[in-house]
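With one protein chain held back, the other chains of the complex are shown just where they sit.
Chain lettering (A, B and C) follows the sequence in which the chains are written, and residue indices restart at 1 in each chain.
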Amino acid sequence: MRASFAEQAFMATCGATITSVEPGAVIIEFPFRDDLTQQHGFIHAGVVAAVADSACGYAALTLMPPEAAVLSVEFKVNLLAPAAGERFRAIARVIRAGRTLTVCAAEVHAIHGDARDDALVAAMQATMIALVDRPGIAEPQVLPADESGRE
Amino acid sequence: MRASFAEQAFMATCGATITSVEPGAVIIEFPFRDDLTQQHGFIHAGVVAAVADSACGYAALTLMPPEAAVLSVEFKVNLLAPAAGERFRAIARVIRAGRTLTVCAAEVHAIHGDARDDALVAAMQATMIALVDRPGIAEPQVLPADESGRE
Amino acid sequence: MRASFAEQAFMATCGATITSVEPGAVIIEFPFRDDLTQQHGFIHAGVVAAVADSACGYAALTLMPPEAAVLSVEFKVNLLAPAAGERFRAIARVIRAGRTLTVCAAEVHAIHGDARDDALVAAMQATMIALVDRPGIAEPQVLPADESGRE
Partner (left out) sequence: MRASFAEQAFMATCGATITSVEPGAVIIEFPFRDDLTQQHGFIHAGVVAAVADSACGYAALTLMPPEAAVLSVEFKVNLLAPAAGERFRAIARVIRAGRTLTVCAAEVHAIHGDARDDALVAAMQATMIALVDRPGIAEPQVLPADESGRE
């Protein structure tokens, strides 16, 4: 799973890292950065959604057979508060794991220097699909050399 | 509206540009780039969603009063095909404009060298809210100097 | 497909009937009735959603192999205006038909005596799944006796 995440170039573009993996549950965090903002200076809703979607995808992948690749079927996100903060934490968990489809939920929290300001900024419900034996679609199985020491 | 888009740092991060604006309808395009991909080499679903969300937001803004700022309330996206292609085009339109809430739909198409390979890769339904007189939230009204010549 | 619809007891409960079937497109209509309302006297959002969901399911079924049964994976509906009117018409179409999953969109319109009052009351995006060889889940293939003359 970490091998797959290391290949998600867009997560690197967002500065996102996986900070926790358990069966059916994944946490991804990323820092505030000016190049991820929308016109009011908050993190763009699409970045919030992208990270939550990745967390859902990997939470689903933890419960899929080793040969499966995971793709997003659909997701829905409610933006609950402007995404202002120092860091952001997407917490995803599987709510139903099926043979083909897995449904996940994720929350994204804004983390401030003072924890009393922490806030729930988004809630997602997402459907993931396990693909097996699709030409050209497989999860990376080996960490790139420069990643393997990071874990 | 273009002043606002010029302030969406994340759209610049994605290489996205507005290519059409009409009342209630906006098109945003962006090129394939390796740093926007997920682990299978397709554009990350979150990038597809982010650009479609921006297109919906600006389509909504075209029908809002000049003093309003626009924020995403929620969006739902179905990923219909892997986002492979040379360019991507998000076409958004307002399906209901209200005083407070505006509902939009967007399609994202993958554009290939050979148009016969063009494909619908995502469909979004989104709700936008018009904010008036909220401290700290207003749409930029003036293009930054280095943008004003671009239009 | 009409055999299957005839077995949807809840559609009968709502007074709903299929008024058009084409490959990838289905229309279902139902009349205003007091027992379908919510507390403000409009048709309950859940009834609007139920009929739109059925229309999406049957639109998907028209493009599935004959042995497949259809089930809803998920749907999202935006309620665009209070559902007031004499009749309601759910127009569903397939936006992507896949081997396993089919994505549909539906609009629900309120029909008044005076067509100038007609209004779009809801928009849905839905995912349907084709099930084959699942014990206990198959589409009815024969119209019940009291239905076969209705078409």
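List of remarks:
Just so it is clear, a contact is a pair of C-beta atoms (placed from the backbone, for glycine too) under 8 Å apart; a residue touches a chain by one contact, two chains touch by 3 or more.
All of these numbers come straight from a predicted model, not from anything done at the bench.
Contact with the undisplayed chain is limited, among B:E29, B:D53 or B:E74, to B:E74. Only one residue from C:T17, C:T37 or C:T62 touches the chain missing from this view: C:T37.
By the touch rule set out above, subunit A reaches the unshown chain at residues 76, 78, 80-81, 95-96, 103, 105, 120, 123, 125, 127. On the side of subunit B, the interface with the absent chain consists of residues 73-74, 76, 100-101, 103, 127, 129, using the contact rule stated above. Taking the complete complex into account, residues 4-5, 7-13, 34-40, 43-47, 49-51, 53-54, 69, 71-79, 82, 136-140 of subunit C touch the chain not shown.
One rule holds in what follows: only the chains that are shown with their structure count from here on.
Both subunit A and subunit B derive from one sequence, and where they touch, over half of the residue numbers involved are common to the two copies. Centres computed as Cα averages put subunit A at a distance of 21 Å from subunit B.
The set of subunit B residues touching two or more other chains comprises 76, 78.
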